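All protein chains of the complex are present and in place, except for one that has been dropped.
For reference, chains read A and B in written order, and residue numbers begin at 1 within each chain.
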Amino acid sequence: MQRVNVVPEQLSFSPVVQGYWRLNDWNMQAQDILRFVEQGLELGITTTDHADVYGAFTEEGLFGQAMKLAPGLRDKIEIVSKCGILFPCEMQPDVQVVHYNNDRDYIIAAAERSLRELHTEYLDVLLIHRPDPLMDADAVAEAFSRLKQSGKVKHFGVSNFSAAKFALLQSRLDFPLVTNQLEISAIHTEYLFDGNLDYLQQQSVKPMAWSCLGGGGVFHDFQYKALRECAEAIGEQHNASLDQVLMAFVLALPSCPIPIIGSGNIERVRQQAAAVDIKLSRQQWFSLLEAARGYTVP
Amino acid sequence: MQRVNVVPEQLSFSPVVQGYWRLNDWNMQAQDILRFVEQGLELGITTTDHADVYGAFTEEGLFGQAMKLAPGLRDKIEIVSKCGILFPCEMQPDVQVVHYNNDRDYIIAAAERSLRELHTEYLDVLLIHRPDPLMDADAVAEAFSRLKQSGKVKHFGVSNFSAAKFALLQSRLDFPLVTNQLEISAIHTEYLFDGNLDYLQQQSVKPMAWSCLGGGGVFHDFQYKALRECAEAIGEQHNASLDQVLMAFVLALPSCPIPIIGSGNIERVRQQAAAVDIKLSRQQWFSLLEAARGYTVP
Partner (left out) sequence: MQRVNVVPEQLSFSPVVQGYWRLNDWNMQAQDILRFVEQGLELGITTTDHADVYGAFTEEGLFGQAMKLAPGLRDKIEIVSKCGILFPCEMQPDVQVVHYNNDRDYIIAAAERSLRELHTEYLDVLLIHRPDPLMDADAVAEAFSRLKQSGKVKHFGVSNFSAAKFALLQSRLDFPLVTNQLEISAIHTEYLFDGNLDYLQQQSVKPMAWSCLGGGGVFHDFQYKALRECAEAIGEQHNASLDQVLMAFVLALPSCPIPIIGSGNIERVRQQAAAVDIKLSRQQWFSLLEAARGYTVP
């Protein structure tokens, strides 16, 4: 698989990213996780996606146990993590309300906690997890600058941001935000039409795409019957699975989204990763869009 | 009628444009079309609007038959055409799905087909017909540059684009997009409020306006009764028809839209074109908006 240039000469990602959102549900011990990471590497998947908040603030720690077992692993992978969401859970006994925190010192402390949990000395990329109406762009910029200067974080980005909020934060930085991690799928096409992906294409910023399969619903919910049937028919033409067709839908976008694979099953990961070789025709792509939305383009 | 400066010292349009969207429904032979064009010229209407897709990919050919009859005609008119929409029809036997294509080679081939169909050696303006979620701005820019260098197309623009998508494409070009052809009428006022016309005014780009009369509905549908009555009352004050008042509503906008007239009846064309001399007062304009929307401005 050909790697994706995220920052020219500074940062590249594998063409799909392994997500660890649901790591806690996979019933894996540290040894199992390590083996899963290594199997991914054999497939060419080097980039891993985390967040402090995943697994109710326990996912990074779990992954870190695997990192501890293989000191040489760090140089073979890229680690993306996120901060800023807080919600009531065991690890956050003082939190009563779902909320965001993107204060300068909070971001720095959150990044440092991620380093400890993940047993690493640096993050490749740190993202602000959610657009925060209380985000003071200068405060975030100062946190980012300090983390960069200290070498604790190499690059920075955002997640679920609008173009306006991306532009705001970028305006305060003297280095480029490297990604905006967005929900993009055949059943979540909002960003294809509201200017967000246009803006990223204009800035040559490559989005990461989460939930490319649209959550499990596409596979069995009645409301997605038309999309499912359309994707299956297209799959037959490419000798491809439903997963692969849905991934290929996202990969076809000219903003070049980098899909995050959420599965912990290496066979499913292998299958989804293989979608990078599927080139949907324009007619196939638009027939998926039509099946998903229920109407043709004008 | 005073001509409209579209690109200073390079391109001007007549203040209204003759649209040939429905040419196929007018039951005209080449000789009739030629006569219709010439009658338009007598009114000062020199700019003609086409698209490859009009008449299910036959409109340009029909118009071209008229062009063939009068070799001197080409220098007296401006030809605007569009490409990028494909849909199942006799002329496109391989198309099963309504879709867009704005690949580099497709655009070039489409423009060349338009030249052949229209019996002309150049288009004054070529527009991307619809905002395409698969539009690779670099690919479009390369197609435009090649068509410009070869002299086959003088100027370029878009149609139905958002401000974000316009800005994306413009960012890849070293010459300005000259227009964005948008649906604008008293019953389609969305672009007046969503920033699209603000953006065009800021960039000094003059929109072309399609469906300024809002489709035939305004003339008889019950739901437009209030607008119709309001427009008729205003018409009495200006000694103007309902058509003219609706055209004047669009012509009053500060982004200076250039209306496209859709009629193939020269008397109706004459009437609508005369709307350029009607200056609605602000009270008249806002009373039309209020009648169309059912509520006053705040």
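In this text, a residue touches a chain if its C-beta (ideal position, glycine included) is under 8 Å from a C-beta of that chain, and two chains touch if they have at least 3 such contacts.
None of these values were measured; they are calculated from a predicted model.
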### Summary
In the whole complex, of A:Ser12, A:Gln39, A:Gln65 or A:Asn101, the residue touching the missing chain would be A:Asn101
### Summary
Contacting the left-out chain: of B:Ala51, B:Ala163 or B:Ala292, that is B:Ala163
### Task
By the contact definition given up top, give the residues of chain A that touch the hidden chain.
87, 95-101, 130-131, 133-137, 160, 162-165, 167-168, 171
### Message
Touching the absent chain: which residues on chain B qualify?
### Response
163, 189, 192-199, 201-202, 252-254, 282-283, 285-287, 289-290, 296-298
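The rule is short, and it goes like this: only the chains that are shown with their structure count from here on.
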## Note on the structure
Chain centres from averaged Cα atoms put chain A and chain B apart, in whole Å, by 41
